[in-house]
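Omission of a single protein chain aside, the complex is shown with its protein chains in their original locations.
And now, chain A:
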Amino acid sequence: MKSLLLIFTALSFFGAFNRGVLAVGTAVGVVYLGLRGWSMGRLPLIGPHDTVAFFAVSLGVMGLAISLSPSLRRAGWFNAGAGIMAGLFGGLALIFPARDMPMPAILDTLWFELHVVLAFFAYALFGIGALVSGGWLATRDRSLMDIQFKAALAGWSFFSASMISGGIWGYYAWGTYWLWTPKELWTSILWLFYALLLHLRLKGAKWEVASAWSAIFGFAVTLFTYLGVSLLMKSSHSF
């Protein structure tokens, strides 16, 4: 089954300058996640292999959706960028062993699944927003800033919903909707940072450069929140 993830990674990484190839690669990734979930009887959302693979496929899905914007329909650089990002994380997922353990009782709830799925959709949109910001810095095409704003707003909305579902899950699982751990702190930092980014837009066109660099920095914060904290710091969300 892992060969499907390999095909997704290769198609995304090497062929995504063409939207059709990106679409095929993403479809293969979705099939991989579907088959893996089917074989385990649950969504593949536990451990570094499954979560990184889910993140990679989310990047493909969000990249594909946003590539349909009128300003990006003919932007090969965008498809290639989204594909390379998806491919890189697909490759990273391949490094980690796939664990087929049953779902621990504490995670066996719809709130947990919703929490994780929404978080990865948000992370993917933040990644795509950073890519579009890079494109804007290179081309200064103003329509790209509009796309960046919408990607950040949609990502922030997914992320907020993820935090809310995580809070509800936490309340039923641990008796509190909030724990003071590095993961919760970085989750709040990420949420506040994107709130800042969205408010930057009110400053008008003069602040677009700051907004674009903030979106790129925001994706770095996203990656640290997801991978850095989970791998390097002791937290309720450690792998």
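Operating definition for what follows: a contact is a pair of C-beta atoms (placed from the backbone, for glycine too) under 8 Å apart; a residue touches a chain by one contact, two chains touch by 3 or more; residues count from 1.
To be clear about the criterion, contacts and distances are computed from a predicted model.
A.B. asks: Missing chain, UniProt name, options "Autoinducer 2 import system permease protein LsrD", "Nucleoside ABC transporter membrane protein", "Chemotaxis protein CheW" or "Cytochrome C biogenesis protein ResB": which is it?
C.D. replies: "Cytochrome C biogenesis protein ResB"
A.B. asks: Tell me where the left-out chain touches chain A, residue by residue.
C.D. replies: Touching the missing chain: residues 102-106, 108-109, 142, 145-146, 149-150, 153-154, 157, 160-161, 164, 167-169, 171-182, 185-186, 188-189, 192-193, 195-196, 198-205, 229, 233-234.
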